[in-house]
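The following block contains the structure, expressed as structure tokens.
For this depiction, one protein chain was excluded, whereas all remaining protein chains were kept in their positions.
== chain A ==
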Amino acid sequence: MTDDGEISVVNSIDFQVNSGEVLGIVGESGCGKSVTSLSVMGLVPSPAGKVEGDILFNGENLVSASEKRMRQIRGNEIAMIFQEPMTSLNPVFTIGSQLIEALQIHKKWPKKKAQAHAVDMLKMVGLPRAEELMKDFPHQLSGGMRQRVMIAMAMICAPKLLIADEPTTALDVTIQAQILELMKKLNEETDTAIMMITHDLGVVAEMCQRVVVMYAGKVVEEADVKTIFTSPKHPYTVGLIQSVPDMRDKKERLYSIPGNVPKPGSVKTGCQFAPRCAHAFDRCISETPALESLGGNQRVRCWLYEDEKGVDIVDRTIS
């Protein structure tokens, strides 16, 4: 999907977000979650960032869309929230002037009207004393408040899709819960679909209806949120779920998947996860599995389920 020089950082990404739903994209650091989201926005870092294939938005292919069209879409129809609320706001401008920028660009609203709407948005994301906040500078706000401002900024044009790239990673736990609550509320009250990029399965369980699990630039499993937690199929998904510490269970050591995400392009043939997989057999190293449907809306990229007779590996690993 994306070429960095000659190396594909991300490839064979295939998933969809339905209108109004919350889709979770999970995976370890460095598995291509952020690159995927930037691809949708058409913001893959240059130099040499290149997207191949189709990204369909309301039936329109964003990959072949002109830069001008992309600018109309960005912020207006697809908006994005970034990981770091501390650095996503320009330090030299007031909150208000940054909030109304999208309205001025896309809706061509006069300043007064845009400002009034911005105040409403600040109230909607639960910020106190919204009118005064408009005149504040980013450094006067806490991380949680800034992330709320970022959400207000992203939602201000009522986009159809909101991409949230680890929106709570940089925040402390209590603020995290508030921000998630807020995003859930916004998703329910507006018809904005949310693409939630995270490495936190707790966030997924809390927020999402469907989940896409990514590993080393590929989708390895996709299912609705209940299925992912009750019957995960891909050994990587199983490992991820096991890695979540259980508070009721005082184990000596926390579980972790051995090894690291391979460097892009280093695993040439076979399943990307094979070197770290306890269930890998010959075929996993020689042939690359495809993303196959397992019935329902669960799809998995693993040879273990090739003829759907796959053993229930959950039982095997845990015992």
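One rule holds in what follows: a contact is a pair of C-beta atoms (placed from the backbone, for glycine too) under 8 Å apart; a residue touches a chain by one contact, two chains touch by 3 or more; residues count from 1.
Following the convention adopted for this analysis, contacts and distances are computed from a predicted model.
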item	value
Among "Acyl carrier protein", "Peptide ABC transporter permease", "Extracellular solute-binding protein" or "Universal stress protein", the UniProt name of the subunit that does not appear here	"Peptide ABC transporter permease"
Listed residues A:Asn18, A:Ser64 or A:Ser142, member touching the removed chain	A:Ser142
Contact partner of the left-out chain, one of A:Leu89, A:Ala118, A:Leu161 or A:Ile228	A:Leu89
Of A:Met80, A:Leu161, A:Ile241 or A:Ile257, the residue in touch with the unshown chain	A:Met80
Candidate in contact with the missing chain, chosen from A:Ile13, A:Val51, A:Ala102 or A:Val261	A:Ala102
Touch list for chain A against the chain that is not drawn	41, 43, 47, 70-76, 79-80, 82-84, 87-94, 101-102, 105-106, 126-128, 132, 135-137, 140-142, 144-145, 150, 153-154, 174-175, 178
